[in-house]
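Excluded from the complex is one protein chain; the other protein chains are retained at their positions.
Order of writing sets the labels: A, B and C. Residues in every chain begin at 1.
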Amino acid sequence: MTQRTDDFEVPLWRLGILLSALSVAGAIAAVQPIEFPHNKHVAKGLDCIDCHITVDTEAAAGLPSVRKCMLCHSKFAKTGPGVQKLLVYSKQRREVPWERVYMFEPEAQVKFQHAAHIWAKVECKTCHGEVEKMTVAQLAVRHTMGRCLTCHRERHATEDCAACHF
Amino acid sequence: MDQQDTKPHRWGMAIDLDRCTGCEACVAACHAENNLPLSTPDSAAKGRAFHWIRIDRYYEGAFPDIKVKFMPVLCQQCDEAPCEPVCPVYATYHNAEGLNVQVYNRCVGTRYCANNCPYSVRFFNWFEPVWPEPLTLQLNPDVFVRPVGVMEKCTFCSQRIKRAELEAKQESRSLRDGEVQPACVQSCPAEAMVFGDLNDPASRVSRLAQSGRATRFMEDLGTQPKVFYLKRGE
Amino acid sequence: MATVAEIPDPRVRTELWRPLSRAGSRYWIAVTLCAVIVAAGLAAWGYQIAKGLGIAGYRRPVFWAFYEADFVFWIGISHAGTLISAILRLTHAGWRKPVTRAAEAITVFALMIGAILPLIHLGRVWLFYWLIPYPNTRLLWPNFRSPLLWDLTAIFTYLIASSLYLYLPLIPDLAQLATRSRGWQRNLYRLLALKWVGSDRQWHALERAMKLMAAIVLAIAVSVHTVVAWDFAMAIVPMWHSTIFGPYFVVGAIFSGIAALVIVMASLRRFLHLESYLRPLHFDNLGKLLLLMSLLWIYFTVAEHLTIWYGKQPAEYSVFESRIYGDFAPYFWSMVILNFVVPFMLLSIRRLRSIRTVTICAVTVLIGMWIERFLIVVNALSRPRLASAWGAYSPTWVEITITAASFVTMTLLYLLFARLFPVIAVWEYEDVAHG
Partner (left out) sequence: MERRSFFKIIGTASGGMLTGACGNKARQIIPLLVPEREIITGAEEWHPSVCRECGAGCGTIVRVMEAERKTRQGNENVRERIAAIKKIEGNPLDPVSGGRLCARGQAAVQALYHPDRIRGPLKRVGARGEGRFEPVTWDSALEIAASAVKKAVDKDPARIVFLTRPEASNRSAAVASFLRALGAPPASTTGLCDFEIERQAAEVVFGWRGLPVYEIQDADYVLSLGADFLGGWVSPVFYARRFGHMRRGRPGRRGQLTHAESRFSITGSSADRWLPVRPGGELALALAVGYVLVTGNLALANVAAGLRNGFASVDFERAVKISGLPAEQLRQVARDLGRSESPVVMAGASVVQSNSLDAVIAASALNLLLGRIGSKGGVIPPVEASIAEFADSRAHTVNLLRRLESAELVMLDSANPVYAQPASAKLLARAPAIVSFSAFIDDSSAYADLILPDHASLESAAVVVPDVTPDRALTGAQPFVHPLYDTRATEQVLAELSKILGRALKIDTPEDAFRKLFAGNKSDWSDAGEFAKYCNRQGGWWTESSRSAHASPRFELPQLREAEFQGGAAEFPLNFVPYPALQFGDGSGAHLPWLQELPDPASSAMWGLPVEIDPKTASRIGLKNGQMVRMISPSGQIEAPAYVHPAAIPGVVSMAIGQGHTHYGRYASEQGANPLTIAAPLTDPQTGAFAFGATRVRIEKLSQQDRLVQFSAVDREPELHRR
């Protein structure tokens, strides 16, 4: 009925994995190679889908490549410290090694389909929080199976395990 | 909302034994599609090789009047699957499309389902699977690599079904007959295997399942398999 | 009744409490040795968890083997106790007094070992809690249709009931012990004695509780092993799918339980010098029981195999064939010799029935019953319905170590138990003496 955000069971071994994953990723707000300000880009009128272009067509939302960033940044806003870093990547013809913020634990074996959720009119913020107010994306919503299932139940979406685990 | 979803699919397969030559193309196709762990001479000798589909061979008679019976055996996706009730954690269950699903991440590894499968099509991950680099580059990202301690088996290539269903949904249409093909069916040179929706009376597989040659494997056990074998003719 | 009344009251106390106050170096050597082997078993298990079940000898199609055989064996042994003591208690068999607690302790320890083996057999033991029904974030429940869940429920119920059943008759003794001991032991006994003062009300309540528990435990014990049998009989594996398995397993369980009891009693008699309590009469009576169970066992065995042989259904017959004159024949026939031929020869002739022969029979029966469990599990699985999947199994050092450790765990637990608590209920003698 209501969204449940608390977890009653946090088995110790998983806590361990979580903690070590966090320590590797460097705390909840991942330390990104470039402090990408989501809020600035959204304020300029960009939509999520403008950069995460495959979100409505593919499983993965997609991260923009350096080439894509440079489409704009070779014309506008060429000076900021972040953009300077971007220029270095662009010159080296390397991609930015972004840290993942949202992911399912590998052992959860979830095949998440962004596209299917966009078609079902699930808003980005339902699962990612209010990214438009963030600079660097932060883990605002914890993705547990209970959370997925609660939403699926509310919307009468499939509850077949094979929908996500195969 | 989803008009085409009012009647769920019921996936089934027909295998024409009169066409099957035993060439094992399906076996290789399955390995390529489903990230089956590689065996080694040692692990194979210990009976730990994986083949979600295999060609059973039985010799009948004696030389020179000898025949061999080749029979591709894969998970029969039974409607009354003996593996399902015995799983204590619902890691294997029946879904709305009639698939006998194995949820790898839910499996705790009691292996009861494997004992109870009369077709012996279930395989257990005795070890964490390894691929020497760079063979990992071949792994299909649509299919999970099963970790140590879980059961696995043929899924009717549910990742392909899923892909096709999403594609159809995106184009707002229903699936066409023959649009979904598991890797084994796709590869079969003699076209011995046909896959499709048993709920659609016009599908090729439905028509073959109705044909006089169709039998099901160990039907007497009441497992209600969804793989139909078409007998060899004279 | 006459047998126990002869022992004067003060002697009973001294003799039965003696093991609690003294422990020689031999005792500690034995404890250390046992602890080392148990630790080796735990290490093997740890290695198995780290590497995967593959380091054991399991293979397709023998998905169950040693651990499951061990499991059934230990659950069987657990029937020693409770069942025997409950039957004897309910039937007021007087000679039971020196036997009951020894038997009840076997039950609890065997169950503890038996309950761990399914965990060892799991592919992913760290997720074992998924078998327990509790509300969780995944919004998932276990599958109550699975015999494994019935099994889990039955074993836990049995463990709780039999622990209570062991504990209740201990209370008067604990209260007595608390007055006699010092230090941490005194505190322990006092804590466990639950303020027992021996008032009439307390005695009355205890007696009622024990009677009730005896009845409950009897029912649970029968059902537990029936449920364990269903782990197999509910599957459609040839030679598992049999209606006879429930009673067959119960009979086998009692059979091996009595054998285990005989061995424990013989050891206690020897090492704790309880010759005047555990007397030839007890062994003679248990020997008769063993003989009866042996006859029952062979009846069930013949009944099971005869129908298979006569019916000649191919799938079942191929298992039968390998068992009677195929790869598994050596196991089968040694099982028949150990479980039937030897006990029948030694126990049916009164002249041959002695403490020694009864103990020998108990040992052969234990080995024979383990082989029976092994055969039921491995033989049937190695010959699945489809001949193309037939396979063989041989254990590795991992299963062997863990199996050995399970036996040693029993010894270790008994050693510790006998050191802490009187293995014969002292108050029951006093009861007789003043009543």
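Convention: contacts are C-beta pairs under 8 Å (C-beta built on N, C-alpha and C of every residue); 3 or more make two chains touch, one makes a residue touch a chain.
These figures come from a predicted structure and were not determined experimentally.
Counted over the whole complex, the shown chains touched by the missing one are A, B, C. The omitted chain makes contact with just one of the residues A:35, A:58 or A:105: A:58. Considering A:35, A:95, A:130 or A:154, the position touching the chain not shown turns out to be A:95 (whole complex).
Shown as candidates are B:16, B:97, B:152 or B:197; the residue that touches the absent chain is B:16.
The omitted chain makes contact with just one of the residues C:73, C:165, C:317 or C:370: C:317. Contact residues of subunit B toward the unshown chain are 16, 18-25, 27-29, 31-33, 38-41, 44-45, 49, 51, 54-60, 62-64, 66-68, 70, 132-142, 163, 167, 170, 183, 186-192, 230, 233-234. Of the residues in subunit C, those that touch the hidden partner chain are 312, 314-315, 317-318, 321, 387-391. The chain not displayed touches subunit A at residues 54, 57-60, 62, 65, 67, 95.
The rule is simple: only the chains that are shown with their structure count from here on.
Separating the centre of subunit A from that of subunit B, both taken as means of CA atoms, is a distance of 35 Å.
If you average the Cα atoms of subunit A and of subunit C, the two centres end up 55 Å apart. Shown for subunit A are the residues in touch with two or more other chains, of which there are none. Chain contacts: subunit B has residues 90, 106 touching two or more partner chains. Interface of subunit C with subunit A (complex): residues 126, 129, 134-140.
Subunit C contributes residues 51-54, 57-61, 63-64, 118, 121-125, 127-128, 130-131, 140-143, 145-149, 152, 231, 234-237, 381, 384-389, 391 to its touches with subunit B in the complex. Remark: subunit A residues 57, 107-109, 111, 113, 115-116, 119, 160-163, 165-166 touch subunit B in the complex.
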